[in-house]
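Once you've had a glance at the structure underneath, I'll fire off some questions.
Note that one protein chain is taken out, while the other chains of the complex remain in position.
Residue numbering begins at 1 within each chain, and the chains themselves are lettered A, B, C and D in the order written.
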Amino acid sequence: MEQFFQQLTNGLAVGSIYALIALGYTMVYGVLKLINFAHSDLFTLGAYLGLTLLSSLLLVDRLGPLGGALVLAAMVMGLVAVAGALLDRVAYRPLRESPRLSAVVSALGASIFLQNTIMLIYGARYRVYPPDILPKASIHMLGVDIPLVRILILGASVIMMAGLFVFIQKTRIGTAIRAAAIDQGAARLMGIDVNRVILLVFMVGPALGGAAGLMVGLYYGQINFTMGWGYGLKAFTAAILGGIGNIPGAMVGGILLGLIESMSAAYLSFAWKDAIAFCVLILILIVRPTGLLGERVAEKV
Amino acid sequence: MSLLSLQRLTKNFGGLTAVSSLSFDVQPGSIVGLIGPNGAGKTTVFNLITGIYLPDQGEIMFRQSSILGMRTHKIVSLGIARTFQTIRLFQNLSVLENVLAGCHCQMRSGVLSSMFHTRRQRLEEREALTRSVRALDFVGLRAQAGQLARNLSYGNQRLLELARALATGPQLLILDEPAGGMNEQETRRLVALISKLRDTGITVLLIEHDMTLVMRVCEKIVVLEYGSKIAEGSPEAVKNDPKVIEAYLGTEKEW
Amino acid sequence: MIRQLKSIGIPAVLFACLPLFLNAYWIDVLNSVGIYAILGLSLNLIVGHTGLFNLGHAAFYAVGAYTAAILNTKFQVPVLLLIPVCGFAAGLFALVVSKPIIHLRGDYLCIVTIGVGEIVRIALINDVFGITGGSNGIFGISRPSLFGFVIRTPLEFFYLIWAFAAITVLLFHLLERSRFGRALNYLREDEVAAEGSGINTAHYKLASFVIGAAWAGMTGNLFAAKMTIISPDSFTFWESVVMFAIVILGGSGSIPGVLVGAFLIVGLPEVFREFANARMLVFGAAMMVMMVFRTQGLLPARPRPYAIPALPEGEGGE
Amino acid sequence: AETVKIGLMAPMTGSWASEGAEMKQVCDLLAEQVNAKGGVAGKKIEVITEDDGGVPQTAALAAQRLAALKVTVVIGTYGSAVTEASQNIFDEQKIIQIANGSTAIRLTEKGLKYFLRTCPRDDEQAKVAAQTIRKLGVKKLAILHDNSTYAKGLADETKGLLAADKGVEIVFFDALTPKEQDYTTVLTKMKSFQPEMVFFTGYYGEAGLLLKQAKQMNWKVTFMGGDATNNPDLVKSAGKDASAGFYFLSAPLPKDLPSEDAKAFLATFTKKYGNPPNSIYAVLAGDGLRVALEAIAKTNSTDTEKVADYLHKNLKDFPGLTGKISFNDKGDRVGEVYRVYKVNEEGLFILQP
Partner (left out) sequence: MAFLELADLRVKYGNIEVIHGINVRVEEGDIIAILGANGAGKSTTLLTISGLVKPSGGSISFRDAPIHRFPAHTIVKLGIAQVPEGRRVFGTLTVRENLNLGSFVSKDKQAISKTLAWIYELFPILSERREQLAGTLSGGEQQMLAIGRALMSRPKILLLDEPSLGLAPLLVMTILQTLREINRSGVTIVLVEQNARAALKLAHRGYVLELGNVVIEDDSAALIANAEVQAAYLGGGIA
């Protein structure tokens, strides 16, 4: 039983990171119907920028752990948002009117480019965050120790998800974003500046990815230029599992995927855990073809 | 013997009853109009006939046998072809290829004969081409055969949909607002086309809000409101039915 | 007909003479290009023609390669004889896995194909059924032989691989210009309208998946024969991505496009070798730039030509 | 002037790019030193690096490319599957290949005349691993690999050696997915089996995370790693307190070699690149280059047949950077190479007696 709870918290921890990255995927997908493969590398970029800023600005020494982390997060998110906007300008905007899959290939190219840029700048070796930035405290519950950091990460994911949800569903700009997602021409006729809307999306999505990268760096301490691919694939899976384009879906998908992984690793086989996770995904999609909280289908003939 | 017979057909969407216990028959060789206010359930009826939706209740008989639950393509190959209210062409393919799609269900060649272009395959292909060009000719789009469908104007796209439906070699043609987006002259041409179709033995069931057209070509009219039939009969009778006037036609007021 | 012969035949003959002027390395690069070209063509059927977003094509490639490797090493069946068997195995596998999922739309299908690819790779690594050799893979696959002539040098493989590629091009070209090929395009464009025109969309989706997979399986055979060892490393998600990029970059639905795509995607990293460890960076940038400047792909599909028959007078019209 | 062409096939891009980069640094430096002394057999040497991307297909192309450049010897490469994709190409062209990181047993079981390696085989290492496990008195052992050819091979071999042994029970045997970051799941699972030691046969990156996360979980268990965990970065990522007490197997570190050569080389390397080599495999690549040059010098020829013969038969106890080097008929390095190291409180690697 103790093992079960322990694995539950393990799954939640991984899942909340998947969820955070998945939010960025879903956000961009929702508007452009584009799987932004470079998202995973923006995530990596976030981790590396965090490391650079941390060691060069001595934020923690100056502002204490919590203040330092918050300022750091803001800076990383800002920088990654700019990178996202640049990426959109260079790699995606010229492809707005062209077939959807062309943009996917451009995204793949961007991903390769970014990943190798990071490698050339920071080197191919693992890089390590300075130790002991985050508090070590933990809470004892149901017979297991839950590090405070894990709760913080989960909390941060939930807060970002909720914020994003309200932003997209309830605000004027959010509705405009969704309209642009459906029919850009018609959205223009409503007076929506579609390019600005997309730019916004390409700042918010990557910023979330950057934040996730920073969290991974702070929490796990070890980062590598290829780490985005694995996380990215998982997060993309999570986004689909929840129903791509759907913000709570990304959250649910992420957490669920984390849990599936940890449970199948614990009770079946570790080596097969990813395969099992994919099998579950496929089964779910067979039953619910548009994911758990799938998009509202409104195709009428 | 009716060609198509709907029996107590019902379709709900969530809490909304779009079609409610609807029955009517279509006689072979006739032109039947289905009219009614917006949202009355007309398009839904078409979707039920062509198997896009499954009715919650009722029966659909085509040539005396049930087509309930069949997949759309099967129904098409049995002889029911349709056009769509919101145009659904293969936008990035040529006009000719759009019509060739209609010929598909009358062709037989499979993967292997397609891969090796057997003699029979080539013969069949030539036949299909001829038939397609004929259909294009019929609607007057032959000159545009090589253009991309998406570059046609709205009215011509409607005609192309008609040609594609014709190419399937239907016995029953169901048209959802075929005159939408056409001006009066074009509508008149369409009326002529539809009459000519009937003369070649094709039965037509159509939805239309252009009363000129409906009154001119239809032999029988079925009127729907809120999913139920409120009137059925000859154009004359329907036109003067107070229920229909109240629900749909309105008292004709001069402008 | 004569013009066609000229426009295809002459370049083909020139290409066939090309290896006589190249060293083994460049010939081997061409061999790689050839294998990816066939893979690209097979994926093109699924992605380009049918519009199914498949990012797990490597799975079928792997099934073919492993079928060849296992039957060859365990039962000493000559590799080339196994080509149809590999195609059959991969096709069957595709049929079984895609049947329940083929109705999924767009990106949902995409993730499922990625998933299938990953499941296959993980199964191979974990030595499923004890026959795949785990992460070591399978080694000692015998060299292929044709009529007693053993194929071993890159030059000999060049002719084997490109002959197969040529057959593929021809057959797929014919397939494209047929009822079958058109049906795939219809359902790519609009599934509801295709179904409404009397096309059995489910059937054609499956058929295109199965044929594409079978072809990838046969290519897997060639790959196994060429490498003589295979391991799960050769069938990663990255491989699927490469095949996908070949199709889209070259020109979705266009055979010449896919060929050009294969040359670029496989060839460019080789050309960029002088950039040393920046070569993938340059490659990624090149991929973006090409896509941005040729958004439809380098050689987009051209409309099929039709000889419009003359109708007898008085027919049609008003 | 004519040069002796030496190929270096290494992963310069992809997941193992850091290994490749260091292999290149080592070989370039050695070549520089040798050329400064006038080269070998009267000729300057030239090291040509080709990227294998850590992928078999790319490796096959890299091999063709090196072969086309008519190199005499190829050093490399890292992964076993990658090496395997190139073996036949070199062998058919009579080019000597000296692998530095490919430890899979079967590579030398094919009877290829021109293939040698400076790294020991998995079974060598497994022997030492089993010995150490017994010596430390471990009763319940967990073995964890990462499903790579190398790690799986080492794990399987060790398991096989211990299977006959009644004293050691293997309570857990599974693989983790490399390049992930959260291994608490697998740690939690292993912990439930209560092993006394975890033998992790994968690479240092994952090992560092395992140590760190075990510590976070308050799980006090002894960890031991294979030679792929021999990398100072391990201590960096796990932290000093988490890595203290970690055992690993490795060829002797340069600092522990009596050879002056090694010490001197190490010093020059550190001066030139700012840090000592992290990876033992990079140093093994250097040894590959050094034995090759030795054989060319001694036979005074670049005839690969002669050179290969010399390496197999006449090269005895050559003072390598990683210890004495001789090869057997198969091309495997003979002699016990492996040592046991333990990480101390300061994060230093201490040779165990």
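Descriptive notes on the structure:
Throughout what follows, a residue touches a chain if its C-beta (ideal position, glycine included) is under 8 Å from a C-beta of that chain, and two chains touch if they have at least 3 such contacts.
Values in this document were obtained by computation on a predicted structure and should not be read as measured data.
Contacts of the undisplayed chain with visible chains (whole complex): A, B. The chain not shown here is touched by just one of B:Met61, B:Val111 or B:Met215, and that residue is B:Met215. Listed residues B:Ile67, B:Leu152 or B:Ile221: the one in touch with the omitted chain is B:Leu152.
Considering B:Gly29, B:Gly180 or B:Gly233, the position touching the chain not shown turns out to be B:Gly180 (whole complex).
Touching the omitted chain from chain B are residues 13, 35-40, 43, 85-87, 151-156, 177, 180-188, 209, 211-212, 215-216, 247-250, 252-253, 255. The set of chain A residues touching the chain not shown comprises 172, 175-176, 178-179, 182-183, 185-194, 295-300.
One rule holds in what follows: only the chains that are shown with their structure count from here on.
Comparing chain C-alpha centroids with the centroid of the full set of protein C-alpha atoms picks out C as the closest. More contacting C-beta pairs link the chains of B-C than the other of the two pairs B-C and C-D. Chain centres here are Cα averages; for chain A and chain B they lie 48 Å apart.
Annotation: 36 Å between the Cα-based centres of chain A and chain D. Multi-chain contact residues of chain B (touching two or more other chains) are listed as 52, 84, 88. Counting partner chains per residue, chain C has residues 125-126, 192, 196, 277, 280 touching two or more of them. On chain C, the positions that touch chain D within their shared complex are 23-29, 32, 125-126, 134-137, 139, 152, 154, 227-229, 231, 233-234, 269-270, 273, 276-277, 279-280. Residues of chain A that touch chain C in their complex: 29, 33, 35, 90-91, 94-95, 97-99, 101-106, 108-117, 119-120, 124, 233, 236-237, 240, 244, 271-272, 274-275, 278-279, 281-282, 285-286, 289-291, 299, 301. Of all the residues in chain D, the ones that touch chain A in their complex are 13-15, 17-18, 20-21, 147, 174-177, 179-182, 184-186, 188-189, 192, 205, 208-209, 212, 216-218, 233, 236-237, 239, 278.
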